[in-house]
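Next up is a structure, given as structure tokens.
Shown here: the complex without one of its protein chains, the others still in place.
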């Protein structure tokens, strides 16, 4: 049996309901989520044992975030309560030709203030088999990056598998370091990476290669190159997203392992209820496949991609679907018929 | 002037608002509806005199269901108040690649407990010209099937036209009988049936024929075969539904009478506000056409199909459109321009 | 620096929320808007100084309409408070094959009762450079038409540019005069007109010409003809709208000036949040371009058309977008990607 | 068996939800009601056969008002569809020290434009035993007053009992006549009046007497005086209202008949959900008692007063209570215990 | 450290929002709760380890009820998934003189169909120190009563303390047995009972004594009498409730132990947000006090009563307060000042 530990930030997300703009909102929908938490919640929905590690302020708002972990049956035994605030972001959800807009208010959050030694990683990883982190945490502050590296090293030492969602956010990384100064050391220990080729190159401080994704040989060459740059890396996953407009997208997925490329069917998504967390849904599906489908990598990439597609239809950050829901989506090609 | 009696169940429908999943709902929208009631409400909207017959519990929830009959100007003079509960179903409304989900909680409803003699059918049919029933009622319980047959025989004896929506629901039929043990006798009296070829075959206990609907001659052959199996049957209607996904469907319709096949235009439905009751909307339009458009069968199938298409745009079980709305939809090919 | 004065009606708009029909509504969303006000609000959003002139009843409902001017930073120093009521209209918002429906209740509004002398136009136009009016105001009552002409003449005399949205509404013009009896004199002073060719012909009392808009030479011929009919006219703008259905439309735009035709890209709009005010959004964008983009008429028509497209995604009458939003829509071709 | 006809206006009522002020409302709750309709709905709830007569515009908004009659099982067979608009009023619901505010927008409503001969009163009153009207209708316009008198005379001629709620509204009576010029002739035919002593005096064009209601003899003297002024009058009812503040009121009731004064218990109302229609609830209870409780006048005034008290707890204009609810309120003295 | 097991039903509760009546509701608020679950949730809020035992249907609605246990951090490891449905009840929340109304639809629920042997009580009670059950479970069905007795005996055998909330519901007990035929044997094992004197007498099949609660000696006599009737009983708690009206209640509490009577301050509750679960809040507070405050019985009854008072201010079945909230309520006498 697997037990997956994920580590990162959980934020309060505030969004005007009913397609309204910020200037029209007299109320905001409130959701508590964050990339690494969303991955844990996905895995928990599929029946995997999970533990989410973060720092939350010790006030009523921190309690609300903590409650979200219980709601999704995600372990919370190692969450620490310290610091002053939960990070917040505001999102105005777009439609058709109008894009969504994000305003971050996440500086000085509890998680950005953590320091080495705040978490007992040895204890945290005791029964665990896998550790997942993302590129958001080292983007928050030097000390958060330090703690993340501390966790990675302990996970590696204790023999856990390690996965990373690169998750580059240009509005973060405000503390004076660029990704290439921080990420390469951290990625040395990753077995699985989620990210497209050029984001990975960028994080490693390499030149972008502007891959032609329709050229399979070229793509395989780039992936092989990446695999060779990172000693522990054996698997790379990525999503294809075609943005017709804010309400209409096409989603495909791709998995590279042992010099082979596996591609999933593309799903047509229209309308789009909530784009946030779709990458995390892919990551959750990918990890679930890697951990439980054995060598059936086609099934894994199909599962990850269908999970990602389904997330677009669900309000909030978390992919509230079961394993059966995802399999049915695959087998019905997303035609979504009702059974009565 | 026509007066149509319909007989069947009215249920409480509970659904999370705003695309939410059951697990996200802190409130449910509540609607009172049911196939045969929805047909009566459609006919009433078009100006036909109707009477809906059912059994409702004698409590405040039964009162709410009764109020729905008044709201839609459907006759309720022969509804009996007995039994313990109104049937309930929960529906989680899907979108794009996510299918809707239905959870039934309709066992032991008042209507499932009715027995022969509970209704005075002779009185009920006194001024009526038409009787409509569906395959849902005999699927509820043996005694409900008995009462339905009792009604059918009296309607037949008193010279009413009879129509039946086959409406097969695999989650019903839990009382130990299969459709083919119950339905064939009941269908002996039907003049009009709504159902595709294989559903009809199945209900009659025949082998499925997997018709190729694009082959007109083949289809006509199958319909002729069905007509010959049932002595009173002269007209069959059916809808074509192409489910692109949960938010995007294509709807067509077909009418068979006197060896001729009449087809309506296909409508593109996107988005889809509410799929429930779209078959009933078709049935209501079909009956309206048959009763009032005389031999203009092309107009009848156009009307039924446009009524069905329009229903997809309306929240709730009932097709809240007038005759004028349907005719405008036909004449504008569904382009839905505003008149200011 | 420009200062634009617009003159016309502001109405209370009441609409059932969540796709509901009138008969399902237990509450109405309320919005205060009107064509000429919406144009002023658009211009204000782009940074232009504006003044909106109207008559409002001196009660709490009139106060609400007045508050809307402040909300959008539109000048209100010359609004008069008199008369008995704010005009109202009810709109049931359609979707897919179901059209929206409008019920007007705007008779006897304060603005319809205004009389010559009620406004001090010389004072109003003192610092202004442009005056905008539409065909709605003269359609309300003879006295409103008289006041409108009074304003036009003063604006002309004081050297302001004048623009007119023809905005023909067949449900108005109930006071005994046809457009051709009123509009020709008023249009003598217009420099810019928004309207398609046949609406303009109709308003001028000319025969319709049923132009073939795909034939550029024919279209240019008709526009030239119109320009020659009106002494001050030099620019004509119009929108192309293709109504696939109530939720799916295609929007293009066209500008004619100095014998040249400028066309904008067509935008695909799906879903459609709110169609009301999309023409005003075009007008607002057109005026902004004409006033600030100089001779770059291609940029002007692109701006007007993208502004119009964006408005479809925004609830309410007013186009709540900035200049930057519109320019981003143009440069991204409406693909609406998020920046995080 | 009784059948009661009521005649008057039904209005659209628009109110900000959740204690909000007009200036804070982005939506309004919508209710269709009116004094005489509310009385009919009350009687219908108690099981009395009713018919409500009015004029409604023949549009979708008129349809909504018509639907309200069905919802409350009130007869609508003699409603005429003519004129241009439904009257509207806006109400901002106060609380504690803040009073509710009403803005009327009811001029030029369909009912205000009715004329003698529009209704076939002989047909309307054919099976009826009672006619109820109020002082609102003659306050709307001269022609509405004329029609009301026409109805009164026919009701009197055909032997119906007649009741009148004086219902003085100072914001009405704008058509050039004062109540004393219109009401005395109409009241000649009333058997039952609802109104306090000074309102009655005022409507009859008499001097106010400023009665001391705690002095029973004085009050009886005034009532006797009123009885003697109107030939058909035998019963007077009135409510006592003590307004502690907008959320806290005390309600008592009083009935005078055959020189005897009957008083009901006072109810303490806090909070107050909706004050509108509480007088109509009293009137409905009073009529119900007079028609069905025979000489038990104490029971009648208790019923009317408890019905009025209960209405304060119910949102909307109509008193959604049954006879059993009212009797339970009386027997429990309003302590409102739950039965589980 | 204590661990408390509670056993009973969890229901879906459906209630119209905003003071509306059933007939006005177009949506229902949905809550999952039940007496014994509510007690567990209260204890969990105070930091006690809890385990809730029930049977839930294995469908999406059962999942929602299960999610509620996680939300309140109540143990759910021994919940079984079987049977067909979750019990439902509808509640219309009253105000001022209008009482709340309850409609039960809980027959044939999963819990009512449980049978002896369905639960492994020895395993369930392994680490537990206390068992709590209520009079609702034996009121559901004979087999539910049998299972409850099975649990009680095992708890007794394994040395757990046992508490019982008598919780008499006259609308239950429909399976042919009266309380006095079932409850006496079960109550033999109770150490703590929550119930007033006459309810206890009734459940034991004794004559009611109509105690005068203001007479302390008389009350103590009755309690002593009860204590002597049940061999294991040592503590009795009860609430005093004075129902001024549906929105205004006064709440006091009383504890009897070792021939001594302890009384708490009375709290004035106005308004009353939600009365459901206030008894369970008292029970939760009582158990918490008994388990953690040692011999400080005055503190215990103060805690139970303040917890009960606070619950009236909280929407839903569960008392969402912490230990600190309750203590602050006691120390501030319910004056509810804000700390900023």
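In this document, chain identifiers A, B, C, D and E correspond to the written order of the chains, with residue numbering beginning at 1 in each.
Please note the rule applied: a contact is a pair of C-beta atoms (placed from the backbone, for glycine too) under 8 Å apart; a residue touches a chain by one contact, two chains touch by 3 or more.
Note that this is a predicted model, so its numbers are computed, not measured.
Undergrad: Return the single residue from C:73, C:120, C:174 or C:215 that touches the missing chain.
TA: In the complete complex, the chain left out is touched by residue C:73.
Undergrad: Sort through D:13, D:222, D:275 or D:297 and give me the one touching the missing partner chain.
TA: Looking across D:13, D:222, D:275 or D:297, the contact with the absent chain belongs to D:275.
Undergrad: List the residues of chain E that touch the chain left out of this view.
TA: Touching the chain left out of view, chain E contributes residues 17-18, 267-273, 306, 309-310, 312-316, 320-321, 325, 328-329, 332, 334-340.
Undergrad: On chain D, where is the contact patch with the chain that was removed from view?
TA: Within chain D, the residues that touch the unshown chain are 18-21, 23-24, 94-102, 169-171, 243-248, 270-271, 275.
Undergrad: Mind pulling the chain A residues that touch the left-out chain?
TA: 14, 17, 22-23, 25-30, 59-61, 63-64, 67, 84-86, 88, 90, 92, 101, 103, 105, 107-108
Quick note on the criterion: only the chains that are shown with their structure count from here on.
Undergrad: Compare the contact pairs of A-C with each of A-E, B-D or A-B and report the one sharing over half of them by residue number.
TA: Looking at which residue pairs coincide with A-C, the repeat is A-B.
Undergrad: Please work out the Cα centroid separation of chain C and chain D, and write it as a whole number of Å.
TA: Computed from C-alpha means, the inter-chain centre distance equals 45 Å.
Undergrad: Specify, in ascending order, the residues of chain E that touch 2 or more different other chains.
TA: In chain E, the residues touching two or more other chains are 23-24, 26, 67, 101.
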